[in-house]
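For this view, one protein chain was removed and the others were kept in their places.
On to subunit A.
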């Protein structure tokens, strides 16, 4: 009897202990290995940053550091909520995190989550970045530097030479660039293309083109789009927004869009099946095109000038969250990756255009050609305009507002709304989103 009871007691104790263990097990485990072992730095990215070779080089020169990258190829829409959750929870984020420029404004509003890079000698690096790119990384009061610039999004127009040939259009990039000095010319070319019934649309999605036109128009006008520089929402009153919207409506009205929702499964399939002939491509898009269209389309793509004049879409920063346990090492890695050398390495790997003036002048960039895009002189095409590029200011709820306007454009594209209704929706929903 006694032994039986003891055994049962032991069982009870075991069950209780297991339960306790079960509940506490998830709390532990984030302590790094012993201090004398190599430390692991986690880098969180999205899309294609092209850092793989740079990591190897860095690890070779820093034997105490091991680098792990998470999130390559991932969608920004999936990445940003995760990063925000990690920051809000105070744990989980990598030691170095990539932040897209549209989201940076929101993170800048809460700078306490990040290490102030100015406290770690970043001020000396100012000359390594284009002025506006450097300033974007600073908080409004200029006292904290959240992130170091990686790339910028100088614009071009990527097109398929095989489809252009089929439609009887010129295929040479110089000749193609001359076809469309303005967006109205682009629409005319599109109409010619469409009339030839190649089985492909002229462009992928109205929203992509809209973003391009907006950032270009706003950059050339007053330098802001949805918010003015006092952070007042001006979606409905900024002529740049309405002008970009109207141009996009003309494109939709001419039936040029393939309506493949950007970044959707259908969009990716449309790349593979060569279902559209042109796509507005900021420098970072070249890597996306190559990834989506695949090796089979190598040499069928080429790059021409963007209609209109210049423009910048996208570009990112590297920041170090305060929750990182290896801040000093992480800062050093971020500095390395955003150095001119690091930016050149990334450009060569996956195409993001450097934000460092030194890198932009480097022969490695200026003379570079992209084999996938019919040996197009990408360095020349993208780097030339980059130094004169005018950035667009982004306000606090830029992402949420942009989402509303994009959705309004898409609803017109899909025939669910008239252009007038779409515009009313865009303004009303943007105001609602900004208030949330």
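The criterion applied here is as follows: a contact is a pair of C-beta atoms (placed from the backbone, for glycine too) under 8 Å apart; a residue touches a chain by one contact, two chains touch by 3 or more; residues count from 1.
Please note the rule applied: contacts and distances are computed from a predicted model.
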| item | value |
| --- | --- |
| Missing subunit (named according to UniProt) among the choices "Cellobiose transport system permease protein", "Aspartyl/glutamyl-tRNA(Asn/Gln) amidotransferase subunit C", "Long-chain-fatty-acyl-CoA reductase" or "FAD-dependent pyridine nucleotide-disulphide oxidoreductase" | "Cellobiose transport system permease protein" |
| Of A:202, A:245 or A:267, the residue in touch with the unshown chain | A:267 |
| Per the touch definition above, residue among A:48, A:80, A:136 or A:305 touching the missing chain | A:80 |
| Residue of A:42, A:113 or A:128 touching the missing chain in the full complex | A:113 |
| Residues of subunit A (touch criterion as defined above) contacting the omitted chain | 1-2, 5-6, 8-9, 12, 15-16, 18-20, 22-23, 77, 80-81, 84-85, 87-88, 106-107, 109-110, 112-113, 207, 259-267, 269-270, 273, 275, 397, 399-400, 403, 406-408, 410-411, 414, 416-417, 433, 436 |
